[in-house]
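Entry: subunit A
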Amino acid sequence: MSTVTLFGLCGAGLVGIGLYGLIIHPEPLRKLLAFNILGGGVFLLLGVIARRAAAAGFDGDPVPQAIVITGIVVAFSATALAATLLLKLSDAGKPDGDAS
Partner candidate 1 sequence: MIDAFALLLTILVLVTAGWIAVARDTRAVVFGFIGYGLLLSLVWVLLSSVDVALTEAAIGGGATGILLLRVAARLKVEPHPAPGRAMRISVGVLCAIVTAALAAIVLTLPDPAPSLAPLTAEHLASTELGNPVTAVLLAYRALDTLLEIFVLLLALIGVWSLGADRYWGGAPAEWNTGMPAPALAFLARILPPFGIVFAAYLFWVGADEPGGKFQASTILAAMWLLVVMAGILPMPQTGGRRIRAALAIGPVVFIAIGFAGIPMAGGFLAYPEGFAKPLIILIEAALAFSIVAALTLLVAGPAEQAPRS
Partner candidate 2 sequence: MSLGLNIFTVLMVSAGAFFFLAGTVGLLRFPDPLTRLHALTKADNLGLGLVILGLLPQTVSLLGGLKLVLVWVLVQIGSSAASQLLARLALRRP
């Protein structure tokens, strides 16, 4: 089995693992991390598709690669927003109300 196919299966596995964590964990931070694992798996699948399409002297199809770069940055901004929401949620649950 080639390296590329192997990483494709790895991406498929990551999607499954991320999905599992996302559904099974009641804790919000864990859901967020699981969602990021799922995202990493999707990016990896795109990367495999890019690598398989290596042509014209490039190591991979640049279009999926560019999409993944955009995706990583967007996923990070979404993670930051979600993390801030989690903090607010956790602060709101405190007995002394509006702390810090």
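How these were chosen: all candidates are chains of the complex that A comes from, given by their letters.
The working rule: a contact is a pair of C-beta atoms (placed from the backbone, for glycine too) under 8 Å apart; a residue touches a chain by one contact, two chains touch by 3 or more; residues count from 1.
Keep in mind it's a predicted model, so treat the numbers as computed, not measured.
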item: Of the listed candidates 1 or 2, the one touching subunit A in this complex; value: 1
item: Candidate 1 contact footprint on subunit A (complex, rising order); value: 1-21, 23-27, 29-30, 33-34, 36-37, 40, 43-45, 47-63, 65-70, 72-74, 76-81, 83-88, 90-91, 93-94, 98, 100
